[in-house]
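To start, I am sharing the structure in question, which I have written as structure tokens.
The other protein chains are all here in position, but one chain of the complex has been omitted.
Then we have subunit A:
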Amino acid sequence: MIRVEHVRKRFGRKQVLRDISMEARRGEITCLVGTNGSGKSTLLRAIMGLTPLSGGRVEVDGAAFHHGMYEKVAFIPDTLTMPPGMTVRACMTFMQDFYRSWEAARGEELLAFFKLDPASRVGSLSKGTAAKLNLVLGLGLNADYVLMDEPFSGIDLFSREHIASVFASELIEDRGVLFTTHEIQDVEHLIDKVVMLDQGVIAKEFYCEDIRQREGKSVLDVMREVYQA
């Protein structure tokens, strides 16, 4: 389990995360939602140790985050970080060299799943294709947890459906997934749990099936209540 306890983050005078406590469990897909500037990306980066915390702590399976965790927790940022001159194949080789937990066979499977051409160069990829490569590189790691920042952003409908189908597949099974999105209506059926951030605090945290069962509401309905109140 990824456990976030009383995490605070301040940039200068701006308090981006005020007092965040939440969990993301293995075998569950947790979705972090919030309006622009609500601190979603900052929280993901804070969990990954990519930005120093102003307070609080992050634990993965009971241990504080340390550099060895990068083998165990994969992070797929909202833009591809590979140099434009590299080919898709070279990116795969890079991952193989850099991570002990890289699974070459799974990487190939993912390349085929997304129909990516190993010979094409990173710089020539369309936005959607770059997003798919980003997913290949993140999901090819045999990590217990996967964090994704806006995996659907700016991507056409069919590519979005294609990416969403990964969530329902064995490529994700048994892992813990935590991701942010603005396209909640596309993935309501795919996620277990929603954590709503609002101005640096958690406004609401619930299981989707519970809220449908108890209140007959969609995730979007709850978002409207929280953010338009």
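Following the convention adopted for this analysis, a residue touches a chain if its C-beta (ideal position, glycine included) is under 8 Å from a C-beta of that chain, and two chains touch if they have at least 3 such contacts; residues count from 1.
In this section, contacts and distances are computed from a predicted model.
Peer 1: What is the missing chain called in its UniProt entry, if the choices are "Heme exporter protein A", "ABC transporter permease", "Electron transfer flavoprotein-ubiquinone oxidoreductase" or "DNA-binding transcriptional regulator YhcF (GntR family)"?
Peer 2: Per the UniProt record, that chain is "DNA-binding transcriptional regulator YhcF (GntR family)".
Peer 1: Which of A:M1, A:M86 or A:A164 sits in contact with the chain that's absent?
Peer 2: If we include the chain that is not displayed, A:A164 is the one touching it.
Peer 1: Check each of A:D192, A:E205 or A:E225 against the chain that is not shown and name the one that touches it.
Peer 2: Checking the options A:D192, A:E205 or A:E225, the one contacting the hidden chain is A:D192.
Peer 1: Take the complete complex as the reference. Which residues in subunit A touch the chain that isn't displayed?
Peer 2: 27-29, 161, 164-165, 167-170, 172-173, 185, 188-192, 208-209, 212-213, 216-221
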